[in-house]
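Rather than the whole complex, this shows some of its chains in their spots.
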Amino acid sequence: MTQSIRDSIYDEIASIRLIDPHTHIDPHAPASSTLADILGYHYYTELAHSAGMPKDQIEEPGIGPRELVKRLALNLQPIENTANYRWLIELCRKFFGFQHDRINASNWESLYDSAESKMARADWSQMVLDQSNVESVFLTNDFDDDLEGFDSNTYIPCLRTDDLVFHLAKSSVQERLVGCSGIELDGSLASLRSSLHQRFEHFVGRGARACAISIPPTFVPTPVSDGRAASALTQVLKQGELADVAHRDALSRRVFWTLAELCDEFGLPFDLMIGVNRGVYPGGVYQGQDLYDSRVSLTQYRELFNAFPNVKFPVSVLASVTNQELVSHAWIFPNVITNGHWWYSNTPSFIARDAMARLEAVPQNKQIAYYSDAYKLEFVWPKFDMYRNVLADLLAEHFVGRCGWNEERAVELGRRILRDNVDEIFPARD
Amino acid sequence: MTQSIRDSIYDEIASIRLIDPHTHIDPHAPASSTLADILGYHYYTELAHSAGMPKDQIEEPGIGPRELVKRLALNLQPIENTANYRWLIELCRKFFGFQHDRINASNWESLYDSAESKMARADWSQMVLDQSNVESVFLTNDFDDDLEGFDSNTYIPCLRTDDLVFHLAKSSVQERLVGCSGIELDGSLASLRSSLHQRFEHFVGRGARACAISIPPTFVPTPVSDGRAASALTQVLKQGELADVAHRDALSRRVFWTLAELCDEFGLPFDLMIGVNRGVYPGGVYQGQDLYDSRVSLTQYRELFNAFPNVKFPVSVLASVTNQELVSHAWIFPNVITNGHWWYSNTPSFIARDAMARLEAVPQNKQIAYYSDAYKLEFVWPKFDMYRNVLADLLAEHFVGRCGWNEERAVELGRRILRDNVDEIFPARD
C-alpha cells in the first residue's frame, strides 16, 4: 500500500455527503454564537479542570462568553496532546480562518472576534452544514419535546427515553408525561402504555427515525409480569423516589420493555448506548462527571434481542473492551447493529482497533460507522474527519494492502457504512 | 524491515508441513463432496442470516446442495468484507481454479460444477492435504466413537468430553457411556470412574493424542469430595435432567476432575476451550447460536492448574480480552500452554494482537500457534494461511525490525510454534 492510495481513499470517502445519526444539536440554535459555545463543550472544560483549572473558574455564575474563552484559552496547554484538542484546532482552522496550531494568550482574542463575526451571519448554520458536507443530523429530543419550529428534514427527531426508563419515579417526569401526552396516569398499566404510545405517535408523526437510550452497566432488561409491574407502578406513583429500589427497578424494566414493543409496532430502531455510570465525580464540571464500569456484558441483553427480532438495535458501547462482544453479537443476531464509537472510546487508537474488528467480522450492511454526538454543528466535521482518517488507514492497509482489493471496492465499503446504512437502517417516512 | 524480508519469512513458514492440532473433521468424509459442504459451514450460513437471509431459506428441509449453494451465493454480498468470506474465495481459487474475487449470480454455478468434479476424485482428501502442506489433523471424537475405519496417523483421535462433563444427566448420555464402556453405572463413584477409565484406554489405544472440552464462562473446576459426589451421582442417576442444579453442577465438577486425573494417568494433554455460552440465540441457524460473556477469568482454574502439575493444559480463550490472562498464566505456570485463536477471536486483528502478546512473553516452547477448527479439509489451508500472514508480519516487524534478529532466527521461532510444539506437546505413541 502506498500513501497515495490511502490519501486517495480518504479523499473519496471525505466527499460522501453525510447524515449524522446521533447528535445533541438544538435545532433552534444548531450552531455556535460565540467561541464560548465551542470551548464550553464538556470535553474542554472537563479536561482543563482535570489538568488543574478549578471548577469555580470555569462555572463562575454570570461569567460572559469572552471572559470564559479567555480563561479556558490560557489553560489549554496541558491538553494539547488530546484528540479533543485536535478537533478544536481543526475546526478553528476550517471555519474561522485560524492560522496557528495552538490557541494561547497571543491569539485567542482575534480568534474569538473572527469566530463571532462569522457566527453572526444569518445563514451560519447552513454554511457549517455545507462546508461539512452534511445533509442532516439526528437530534436527541426529550420525550415531551413539541418538535415544532424547525425543518425536520435537516434536523431529524429522535425520541430519547432515559427519563422515562430511569427517572419516572420523579414527580416532575410524571407531570411532564401527563402534560405532553394528555393522558392521566391513573395507576393502571394501560394508562402508562397509552401515554407512551401517544409519544411514539407524536414523534413518528413528526419524522422521528429512532428511539434512543443510554444505560448504566448494571441494567439487565427483562420482561416484567403485569402483576409485578402493576404493584411497582402503584408504589412508584405513591412514593416517588422514596419507593423501594426493587419497585423502581421493576418499573424501569417494564417501561424499557414497553418501549421495545412500541419500537416494534412503529418500526423505529432502538439505539442502545450501553455502559454509562452517571455522577461518578460529582465535583466535576457540567457533563464531566460520568464514567463507567467496564465489567458489563451484552449477554445482559440476550433476552431482549431474542424477544424482538423485528426491532433493529444499533448498539454503542462505552468501553472498548466490550467491542468484541458487540462484534460477535452483530455477527450472529440479525437485529444487532454496531453503532459508532462512543465518548471515552472515541479517540483514534480505540476507533482503529474497534473499527477494524467490525470491518473484518460484521456484515457490512449492519455497521453504522460513526456519529458525532455533537452539541453544536461545528463539531460534526472534525469528529467525522478523525474517524475518516482512521477508516482510510484501515481500508488502505487491510482491504487494499492485505486483501488485494482495488481502491474503488474499498471506497464502496466506506460509503456503505458511512452513509448507505444510515439511510437503510433509519428509513425516512414519507 | 522491508516488504521483501516479510515476504521471504512468509514463504519459509508456509513451507512448513503442518499438523493441525484441532479440527472437527469427519475421518470417514474428511473433504467436501459438493460446494454445499463449503458454503454450509456455519460461518457462511450464520453471517448470511445475520445480514438478512431468513433461516427457513437456509434450513429448508430437503433442499438439495445445488439449490442451497445458489441461495447462499446470492446472499453473500453483504459479508464480502469478512475474514470468513476471504477464506472462501481463497480456497475456491486454490482448490477449484476459481478466477474471480467474488462469488455471485454470474459465476456460482460454474464454480459449483468445477468443485463437484474435483471432489469426485477418489483421492480428493489426500490431494487437499497435500496441496495444503498438511501431514495430519486432530479430530474431535465423541466419547463413544469406535475410532474404526480410518488411518489414525493422518486422522488423529482426540477425546471430546463436553457430553460427559455437562450432559451426563441426560439418560441418552448415560446409555451411551454404559454401552460403549461395557460398564454398568451402578450408582457408585467407582463405576463412573471405571467407565471413564475404559474410555481413556480405548482412545489412547487407538492413538489419541489429546483430551478436550469446551467450557462455559461460569464453570469453576474444583474438586468435589467423595461424599458430595456420591450423593450428586445418586440424584442425577435417579432424576436425570430434573435433578437439582446443585447436584448436576457437583457432578460436572467431579467428572471434570476425574478426567484431569485420567489425563495425568494416561499422559494426555487436556485442551481447555474456555468461555462459550451455548444457545444464546436459539432462533439462529445450526451452530450459529452460541456466544459468550467476556467476564471470565483464568483465576477460576487456579486450583486445577496447581493440582495437576504434570498435565499439560493447552488453553484457548474465546474473548480476546482474556488473552492477557492466558499469556500471564502461561508465563508462570509450567503446565499452561497458549493454544490457537478461537472462533470469535479468529480474525486477523484479534490474532495480531493476541499472538504478539504471546510471542513477547510466553516461552516459545509453550505456544501452539494455531489450529483450524475446520469441519472439512478444504478450510485448513485458508485459515492457517490467514494466521501465517499475520505471523509473518509480526516476525518481520518485531523480531527482525525491532529486535534485530536475522530472518533465519525469526523463521525458527515460527517453526517452533507452528509445528515443533505440536509434536512435543502432543507426542505420538508407538
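Chains: A and B, in written order; residue numbering restarts at 1 for each.
Here, a contact is a pair of C-beta atoms (placed from the backbone, for glycine too) under 8 Å apart; a residue touches a chain by one contact, two chains touch by 3 or more.
Just so it is clear, the structure is predicted and the values come from calculations on it, not from any experiment.
S.K.: When 2 copies appear, how many make the full set?
M.R.: 3
Basically, only the chains that are shown with their structure count from here on.
S.K.: So chain A and chain B are the same sequence; what rotation in degrees superposes their CA atoms, nearest 5?
M.R.: 120
S.K.: Rounded to the nearest whole Å, what is the centre-to-centre distance of chain A and chain B, using the mean of the C-alpha atoms as each centre?
M.R.: 39
S.K.: Okay, in this complex, where on chain A does chain B touch?
M.R.: That would be residues 295, 297-299, 302, 305-306, 309, 321-322, 324-325, 327-334, 353, 356-357, 359-366, 398-399, 402-405, 413 of chain A.
S.K.: Mind pulling up the chain B residues that touch chain A in the complex?
M.R.: 46-47, 49-52, 78-84, 86, 101, 277, 280-284, 288-289, 291-295, 319-321, 344-345, 347-350, 353, 389
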